[in-house]
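A single protein chain has been omitted; all remaining protein chains appear in their positions.
Lettered A and B in written order, each chain numbered from 1.
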Amino acid sequence: MRIEVAAAGEYYADLGAADQLHEVKDLRPLLAAVCRERFRRIDRFTQLALLGSGHCVRDGRLPADTGLYISSGFGSIANTVNVQRQMFIDRRVPKPLTFINTLSNSAGYYVARNLGLTARNQFVSRDAAPLEAALQLATLDLVRGDIGQALVGVVDEASLPLDEHARRLGVGADVPLAEGSHWLLLRPAGASVPSATLAAVDTLADVAALSAWFARFDASPDARIWFADDVSPPARAACPMLERLEAALGVYRSRTAGAVLRYLSGTTGEELITVVEDDGRYHVMRFVGRL
Amino acid sequence: MMAGSERRAEICGLGLVTSLGDRLDDNLAGIMRGAPAYRCRTLDIFDEPIDVPYLPIRRSDAAGAREDATFASVGLAVEHALSEAGVEAADRRSMPVYIGSSSYAIGQSEALFADALAAGDADALAVPLAGFGQVSRYLRHEHGLAGADFLFNTACTSSANALLVAAAAIEAGRCDRALVVGVELGNLTTLAGFCGMQLLADDCMRPFDRRRNGLVLGEGCGAIVLRAASADVGGVFVAGGASGCDTFSISTSNPDGSRIAAVMREALTSAGIEVDAIAAIKAHGTASPMNDDAEAAGMRQVFADMPPFVALKSSIGHTLGACGATETAFIVAALRAGVLPPTAGFAEYDDRLGVRPQVSARPAGAGYYMLNFFGFGGNNASVILETVRRAD
Partner (left out) sequence: MDIEALKRELKTLVVEECDMDIGADEILDDEQLIGSDCRLGLDSLDALTISLAVKDRYGRHIDSGNETRAALTSINHLAAFITAE
């Protein structure tokens, strides 16, 4: 089955480096434009999810058989940090609302409520490859016919103080950080030729499997670009014919999703291949065409 | 009905490490006994210390408690399941791993932060282990499970969703084997969070009972190996299931039971069976006043004649994100033994609920069994198992 990328939308913000910046943008004023109702008591992670999904589903309406898939590298990290600080520094039981918001699927609840969705509502993560995990799930459900379309989002927030956030990300205080909420609407390709398709999303066991995966494509480097984060030299050697996409994104766990959105809405290349190296494995995606 | 020759997901390996023990037969014996031995845990870090009932993992080896910091209990459950399923070392490299947990490594994260604070570290970092990947990295490094990992975090339906997706992947031919793991290890965030939500019972769990006053949290790890098989050979299969979303309220199900009923009906449809084919139900049964209301209402809407039903959380505690895997493993172990376990803690019928769980064990034969799981954030899941007699 060919999977069409029917729409894409996002919220993205460069934050600068931790040693220069000490606050994140208040998202509340932006929410009114994408929300059917004013949601009380929601945290920043949920706000990001609502913004990104709202920008992807512009008229705010989806058929009832739409599956929702949210992924994230860190989940609702700012809230989780608050809870640990409340417990271990203030020596207090966390407030019910703060505790509820530490649950990753709280964001899915509000996105589903905002878009009127009642079908499956998944939150699935994977360390270095959150988007790939969510897409593997969504395409399985689409191929089986369990759902008619899939709304897939990857969301990562920055938490304050930013120097601590940089430590959790394993980068120095001088590295530019970012946060984002990147969304795709997928459906089975119909009779007409879709402008963009998700051609593959795979997890490969090692470099040999990665080389074999690349070997399936003819070498037409002009049309094909790629994006990869922290890929080791052997893996880089496996795909020499590709031109690197300069996505100019700050550091956050959903960065690959940011690159995909930039490619889909950009003007360069006819195909995008992404490679993420993760503990000796490789997660790859291939998008053909653009929106 | 699915044809026998169709590609189906058979449950071929089980592992359980819970408050009832660290071996499958100990767990089965414990669940058949019913009444658990509640412990009390004092949350003494707070300015006002709090006593809560708790059901921690019981390991038979002395090293158990110490090793929990390294996910050893998860590893033990996984090894038991892989060993029963006869999974070779080479197969582990490619087998996908579907994990469900509500808390992942939050307990380890807390311990690191608390230690840093105690040592007077001015740079003590809250949540030093961010993200969800610690358990799967452990299974990859220590147990050679290097296939694609899927880390579900949908509160109390986490590992039920993991099981449903793993079964779907097998049926669709994406893999021939899959490992499902439910993990819930002791941590302060969960205990204090549930305490703050006023969801914890004073002493014990009384599911669907007139006097029910909350839940008891339990620690537990459950592992289930699925393999592609045809039903011709007999065994226990995932026959269908559904996962749905109730947007009534972030913290409670719609009290009218309509969304719970909808997900049960969808599960029946997915298994291709009528409502009267269900031999018995494993309820979610959190013994919290409002959730039992919604669940009873939902069951009564779907089942005009209520089949026998049981609730297991009063025996092992609520293992939250792990309960999809732990409770499914308990039910499968019992079905293999030809029995349905009893419901602990129920005594007084509540005419507002109009349902009565089975309080003693009863024989269970071939047929369809419905397992229900509901959670915060409106996530509802229903799993249908089918036991097919082995042709002797």
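Heads up, the rule we're going with is that contacts are C-beta pairs under 8 Å (C-beta built on N, C-alpha and C of every residue); 3 or more make two chains touch, one makes a residue touch a chain.
Bear in mind that the values here come from a model prediction, so they are computed numbers and not experimental data.
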item	value
Residue, one of B:127, B:250 or B:302, that touches the chain absent here	B:250
Chain not shown: contacting residue from B:196, B:257 or B:298	B:196
Hidden partner chain, residues of chain A it touches	38, 40-41, 95-97, 100
Interface with the unshown chain - residue positions in chain B	196-198, 249-252, 290
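The criterion applied here is as follows: only the chains that are shown with their structure count from here on.
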item	value
Residues on chain B engaged by chain A in the complex (per definition of touch)	43, 45-47, 50, 93-94, 102, 106, 109-110, 113-114, 117, 125-128, 130-133, 136-137, 140, 146-155, 161, 165, 168-169, 171-172, 174, 188-189, 192-193, 195-197, 242-247, 250-251, 259, 262, 375-379
Chain B contact footprint on chain A (complex, rising order)	68, 73-75, 77, 80-81, 83-85, 87-89, 91-96, 99-100, 102-106, 108-110, 112-113, 117-128, 133, 136-137, 140-141, 143-144, 146, 164, 167-168, 203, 205, 253, 279-281, 283
